[in-house]
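Missing here: one protein chain of the complex. Every other protein chain is in place.
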Amino acid sequence: MSTAEPLLAIRDLRVSFGERTQVELAELTLGAGEILGLAGESGAGKSLTGLAVLGLARRAGATVTGSIRLAGEELVGAPERRLRLLRGSTMALIPQSPAGAFNPVLPVGTTVLRALRLHRGAGATARERAESAMRRVWLDPEHLARYPHQLSGGQLQRVAIALGLALGAQLLIADEPTSALDVTVQAEICKLLAELRDKEEMSVLFVSHDLAVLAGLCDRIAVMRAGRVIEARPAGELVADPREDYTRELLAAVPRLGGATHA
Amino acid sequence: MTASPDSPASPSAAPARPSAARRTLAELRRSPAIAVAAGLLLLIALVALLAPWLAPHPEHASGATDTGQALRPPSAAHWFGTDELGRDVFSRVLYGARFGPTIALVVVVVSLLVGTVVGLVAGYFGGWIDEILMRVTDVFLAVPALLLALALAAVLPRGLVGVTIALAVTWWPWYARLVRSEAASVAGRRHIEACRALGLPHWRILLRHVLPGSVTPLLVQASTDIGGVILVASGLSFLGLGAQSPTPDWGLMVQQSQNRFMTEWWIGTFPGLAIMLVAALCYVLGDALRDRLDPRRTPRL
Partner (left out) sequence: MLEATDLSVRFGSTVAVDGVSLTLPDGPSGLGLIGESGSGKSTVGRALLRLVRPTGGSVRFDGEDVLAMRQLRPYRQAVQVVLQDTEGALSPRMRIGAAIAEVLRTHRLVPRAAERDRVVELLTDVGLAAEHAERYPHQLSGGQRQRVAIARALAVRPRVLILDEPTSALDVTVQARVLDLFERLREEHRLAYLLISHDLAVVERLCERTAVMYRGRIVEEGPTEQVLHDPRNDYTRTLRDAVPRLPEAAG
């Protein structure tokens, strides 16, 4: 990423509820076609950082100061209408539980198409966009006709990603997107995100408590503790040679299969 | 191993949660609507209690008449005027606070008890017990409440006891439904399963673990309902199925004055206003309680 400005640039970000400052980030950037992992334990402020980027932290009652620039545009202090527009185009949220993101009494395709029409207009092309997005997440477009309960957790999560793609997102903000999924499904979602990065220059902010997942997927990992990034480096380096004691502690606590007989 | 091993996320300095009673009091202080409505209702209860001392003509509540003073409009001597038997309407309205509201209170308390037991058992045990209890409940709910109360009141001996029974029979199914849905949703939770695995007896699980979750919605519903019951009870009295003359029941007073409404408006208007006031206060209280106590409202940070 040698271009002038990275896709996402966070500077001096402070998110606080009343007197309590929950996030205090000096600097964090994410380039196009990069997957950045935000690691840390519950309460470290990683999800809140994601919400701040999406412009949703303020709605949750937080005070946000500093600077978040997305493709050169300042998001902190931007009007709500503009943020809503961006959430439906440039960036998209991939939630932990996709079940909550889809109306249970509508086919998932209806939810997708409504979002597309809302943000992009154009009825006829909306369906085409949705169908092509489904193929990009390795799902048969026929799945659009299914109801949420007829899809598995992994399939539903892929539809959520497809929706982001169809809206033309360049940045996916994934908040523990695989924590509720089985390991085999988790592996599949990670593979999909990696492919989207490699083939489509997709950027992903991947929030997770699971360092093992992050290590396998991310280009860089930022470890958060008590609202601050204590260490942000390329994933391989960070895992192989952590600089901070806390990072070392986190890595040591990752449950691992013993023995050296790996597949 | 230290005393508090997983403490980073724990609010170890947090004060223990205050008791339910203390919490309710604190809520009251923060919500003027609750304080005002509850205060006025308390005042009305006090009036009911002290009616013999507050009423200028206590004898008019129990049959005494004064035909020489019949149909006087409101004045300094008779604030609410007098009726066709010369009875002081003000005195009778004060005494009336002893009937309608008391019936409503008894009806709601009895319905609460019956409904809660039925709802808890049905929701917690589920299966065929639930089926049977809820079908019975549905039968009661299928008939319009007023109609059912009317039919029952017509069959039962006339008077306050009859109305009370008729209303309680029509009212409990609503609580049974409410408690059942709460109980059924709690019954599936993990902590109830843990209790069962620990071998706790069913009654204990019901009382200590299932019921507490239903208390708030019940409280809210009950306070709203008192107003509704007063209206229906007054309606029954109005139709001649409730309190009997010379009981100074508000509904009955309105009924007995209906032919005179165009000429001697005061006889029916003041008891009518009393009914509306109490009913409205109960609604306000129930509504405000819902806003304050509903655990599903978003917590403030």
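A few points about this structure:
The letters A and B name the chains in turn, as written, and every chain counts its residues from 1.
Assume contacts are C-beta pairs under 8 Å (C-beta built on N, C-alpha and C of every residue); 3 or more make two chains touch, one makes a residue touch a chain.
What you see is a predicted model, and the numbers here were worked out from it, not measured in a lab.
For the options A:Leu106, A:Ala187 or A:Ile230, the residue in contact with the chain missing from this view is A:Ala187.
Contact with the chain that does not appear here is found for just one residue of B:Val155, B:Leu198 or B:Met262, B:Leu198. The chain not displayed touches chain B at residues 1-11, 14, 16-17, 189-191, 193-201, 204, 208-209, 212-213.
Think of the hidden chain as still there; on chain A it touches residues 41-42, 153, 182-187, 190, 209-213, 215-216, 236, 239-242, 249-263.
Going forward, only the chains that are shown with their structure count from here on.
One finds 51 Å separating the Cα centroids of chain A and chain B.
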